[in-house]
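Structure below; questions to follow.
All protein chains but one are shown in place.
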Amino acid sequence: MEILHYTDAHRDFRERLRTFLAEEITPHVDQWEADHIVPKTAWQKMGAAGFLCTWAAPEYGGMGGDFLYSVICAEEMARTNHTGLCSMLHSDIIVPYIDAFGTDAQKKKYLPGCISGDMITAVAMTEPDAGSDLAGMQATAEKDGDEIIINGSKTFISNGINADLVIVAAKNPAEENPYQAVSLYIVEDGTPGFKRGRHLDKMGFFSQDTAELFFNDCRIPAENILGQEGMGFIMLMEKLQQERLMCAIGAQAAAELMLELTIDYCKSHTDAAGKPISKSQAAQFAIVEMMTDVKVGRAFLDKLIGSHAAGENVVVETSMAKYWTTDLDKKIASRCLDLFGDFGITEDCPVARGFRDVRVMSIFAGTNEVMKGIAAKFMGL
Amino acid sequence: MEILHYTDAHRDFRERLRTFLAEEITPHVDQWEADHIVPKTAWQKMGAAGFLCTWAAPEYGGMGGDFLYSVICAEEMARTNHTGLCSMLHSDIIVPYIDAFGTDAQKKKYLPGCISGDMITAVAMTEPDAGSDLAGMQATAEKDGDEIIINGSKTFISNGINADLVIVAAKNPAEENPYQAVSLYIVEDGTPGFKRGRHLDKMGFFSQDTAELFFNDCRIPAENILGQEGMGFIMLMEKLQQERLMCAIGAQAAAELMLELTIDYCKSHTDAAGKPISKSQAAQFAIVEMMTDVKVGRAFLDKLIGSHAAGENVVVETSMAKYWTTDLDKKIASRCLDLFGDFGITEDCPVARGFRDVRVMSIFAGTNEVMKGIAAKFMGL
Amino acid sequence: MDFKLTKSQKEIQKAAWEFARGEFDKEIIIELSKIQKIPDKITAKAGELGFIGIHFPETYNGGGMGLVEYALVAETFCRKDSTLGTALMFCAYGTECLLRNGDNTLKDTFLPDIVDGQLTSTAAFLEPGQGNDLSKMSTRAEKDGDHWIITGKKVLVPAAPTADVCIVLCQTDADAAPPAGMSLFLVEKGNKGLSIDHPRQNMGGRMLPLADITLDHVSVPENTLIGKAGSGYRLTQQFFMENRIQIAAQAVGTAQGAFDRALDYVKQREQFGKKLARFQVTRHKLADMASKIAAARYLTYYAAWCFDHKTIEPHLAAMAKMTATRAALEVSDEAVQLLGGYGYMTEYEVEHFYRDAKTAELFQGPPAVQKDIIADGIIGKLK
Partner (left out) sequence: MDFKLTKSQKEIQKAAWEFARGEFDKEIIIELSKIQKIPDKITAKAGELGFIGIHFPETYNGGGMGLVEYALVAETFCRKDSTLGTALMFCAYGTECLLRNGDNTLKDTFLPDIVDGQLTSTAAFLEPGQGNDLSKMSTRAEKDGDHWIITGKKVLVPAAPTADVCIVLCQTDADAAPPAGMSLFLVEKGNKGLSIDHPRQNMGGRMLPLADITLDHVSVPENTLIGKAGSGYRLTQQFFMENRIQIAAQAVGTAQGAFDRALDYVKQREQFGKKLARFQVTRHKLADMASKIAAARYLTYYAAWCFDHKTIEPHLAAMAKMTATRAALEVSDEAVQLLGGYGYMTEYEVEHFYRDAKTAELFQGPPAVQKDIIADGIIGKLK
């Protein structure tokens, strides 16, 4: 039995996406990893082919697809074994803020570009001294006539370099209660006072442009506030659920890919006697154990996807899935490398990149420790 | 969303079973654990109330229930926190041999008693020198006119003391190929030459009568062969699938019970300052991690139950589920005891029995190492 | 740095092994474990031969050795049998409090008999409903002339029903805020007002059944106060530190004993036409087991050595206890698995090594308690 019910339309879509990725994306991945960025044209190709914001309404140029289309995109992108063209972040985490909380004017202005890939988005929440602690946010936004002045710095911002549009979380210094002080603002590329900092060097995610963003008396029109004033925290909390679920979906797909690559290697490589690695009992048990964990995680995740799509309250399960699947990635990556032996030390090993890339997943979108804290809270412990 | 679709009839059945167990079984469990056996009358009560062999056809006195009724019985029995009245073994592992492979005469003769609880069954497969290795079986069955003479000894036989009916696996010494030599035979209590050995002392499973069985020139009528001659191995292989799935279902339910008991304890007990254990961050994380593993396992198991009920080939997944859930039990039991602290050393701790009981589950019905070997084989490694 | 055992250390190890091999009888151990009794004859003999008091001064009939030597004996005994080995090494449980802090006349009265195995001791620290937390102390001792009157309830005291003397932690200064104002006392079995509940059924360590103790106006003479009044909490923590190293050594032996049995078994047992010891996965399990034992062993020796050289710190003792008991649990778990169905059967022994290992991991505080102690030591005061 299958837990999720994909239609033929879903399957066709997945096929078209796979073909597109094989032709337009995968061949360039190594170059992008070396360049530490993905060209904007790649985003435009994705958009032109209809693979961005699949959920968006036709009136804006979207296909109005259900959540399973987003799932398909996240899974297939993860299988390109690179993280730079993180359309998942754009399509299913950031742009939904505009769709859910934006005014008609904002939607008309921005959604078409987001869907076509002409407008790459980023969300600026994390700050150097806050991390997973949103209440500790320092960035400020003050009203000045019909303008808003934003000050502060943000860090670890994915798409930070490429972004044409940044959703910035900042607090009203006049408001005492940190949970009521935060609002969201739309800042466009080129706005005076908005600067991009260093492209941050990191363990992995090479092709992804993670950067610091600085706002120095950055003035934006008052209508660029996204949603109601002071509702930033609520909006973030609401959208963080899907963000964490998307992370889990990406993590699950990554585990499946790494294991698949490793099994192929073990079946096609031998010891000196010509016996395939996959015939050694220890390797067999390692593969079986990893495959079991992967299948077990997949069942839990698919059930969660179904529940999320059905609009159920799955805060506990989402937190669990985010930490469980991202921890799984670390274990799978490490155990897979063991099967490659000394060769696993080199980047020529097909899982080496994965080993470096997945390590951040247990940290971003709320560390796994934060996930456990949330689960404990909502479990009534 | 739910993976399995229980009907109201199923839910009512579960309720009735719970009430029955709370009234008729649970109150006696501690005594049975001390006695190291369960009285036959308890089996008869189960049968009379309609909780044995729920799948059996009405013509034999059964209710003709679907597989979910068997699942419900296995789950609820596991929640009685004892293993002696192992109706799961009787109802869904052993009696199905008679139903699937027995002649009409055999079914008429035995099924009604099995369903009513007047006939407790055991299956004698494992031998002192064979363990999980069926091919190494030593017990013999030789034809002598219209009788069959069985010789050999079996060990680790659950219900060994209580059994009124034993399905014995024995090989034809004349047959070279071990896989074609084994046949199954029905031996009734009181048959000359059939003796019960010691009730074996063990770490746990106290209330369960595990024993050695001896067959010395044990003569049974030729018609007591179960299924076709030489098909024993095939029959065992076929039925082992459901046996292992039932083990996984029991293991999953045991994990859920142990964790539930532990959470109750942590919420209702405090440190010297009066702070509940469940408010300590370390305890919270431990509980969340255990609960996550339990939920993850449950999703995988429910999917597998659905596939099994649908008659899909799930040899790989069943082997995985058997080892994964029984390993989970060990981890959960140990981590739960940690939350009880020094008190966990005593049998007064509600999880102490579970800690001793679950330790055998990764061994019986095919060790977890055998499970991994099977999975590897059928994964084509 | 020199890992070589001294001549006397080698001799002690050898003597302990010969004693265990000669005296530890599998059937007797299994039978007595069922009824939660310790074989008194063996206790007496172990005392006589100087094993129980190996780390006590010769002036009290002890071996005049340190915790390293204690560790060698405990490891050897528990390797032969985890249940009896632990029970023997617990015959003097708590007596270290008396030895290191007690009044001389009190020491002269009790130490020689305890060291000789004629008397056994235990110690009572925990109280109902507060886990391992000693930051509240309901058991009170009040001065009454040249006596102290003790009243309160203690729980989970090992071998309480059979112990002849018991070290008891009490609040002596009602006005002080715990952990201040606590003191240790030595209470004798016969003391009026002292009642001991029936032993609880133990999941493991069945020769050391835990029981609860009630003290109802128990009157003890002044000199049963161990150390200064008010020093109870500090002396208790010192004792826990020493005891955790002892438990670590017992656990190393428990792990080794389970490993020995598993190794023997897989070398003989055949399945699927070949010796279990030829299967790569079996071999790798044994490799993991042996590695865990080795790592736990040298960390434990190091902790014992630091104790003997007065450089021990609570967090090192807690590390050794946590690491060694964890190794014992994981190794004995694999041993049970390697023996298959037999591993679950009482007569094949490893099943009680497994239960005893878990018992050791829980006793004197489960891992979370050890981690709290370790963290305090390595993190220190925060600004």
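Just so it is clear, A, B and C label the chains in written order, and each chain counts residues from 1 on its own.
Keep in mind that, in the parts below, a residue touches a chain if its C-beta (ideal position, glycine included) is under 8 Å from a C-beta of that chain, and two chains touch if they have at least 3 such contacts.
Nothing here was measured: the structure is a model prediction, and the numbers come from that model.
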Residue among C:Lys153, C:Lys189 or C:Arg278 that touches the chain left out of view: C:Arg278
Which residue of C:Ala16, C:Val155 or C:Ala296 touches the chain not shown here: C:Ala296
Residue among C:Leu111, C:Ala163 or C:Met319 touching the omitted chain: C:Met319
Sites on chain A contacted by the missing partner chain, in the whole complex: 126, 130-133, 135-136, 155-156, 200-205, 269-273, 277, 280, 282-283, 286, 330, 334, 337-349, 352, 355-356, 359-360, 362-364, 367-369
Where the missing chain touches chain B, by residue: 280-282, 285
Residue ranges of chain C at the interface with the undisplayed chain: 1-6, 9, 68, 263, 267, 275, 277-278, 280, 283-284, 286-288, 290-291, 294-296, 298-299, 301-302, 305-306, 309, 315-316, 319, 322-323, 368, 370-372, 374-375, 378-379, 382
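The rule we apply is simple: only the chains that are shown with their structure count from here on.
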Longest centre-to-centre distance from chain A, chain (CA-based): C
Chain closest to the middle [Cα centroid of all protein chains]: B
Centroid spacing, where centroids are CA-atom means, of chain A and chain B in whole angstrom: 44
Residues of chain A whose C-beta touches two or more other chains: 281, 285
Junction residues of chain C - those touching two or more other chains: 281
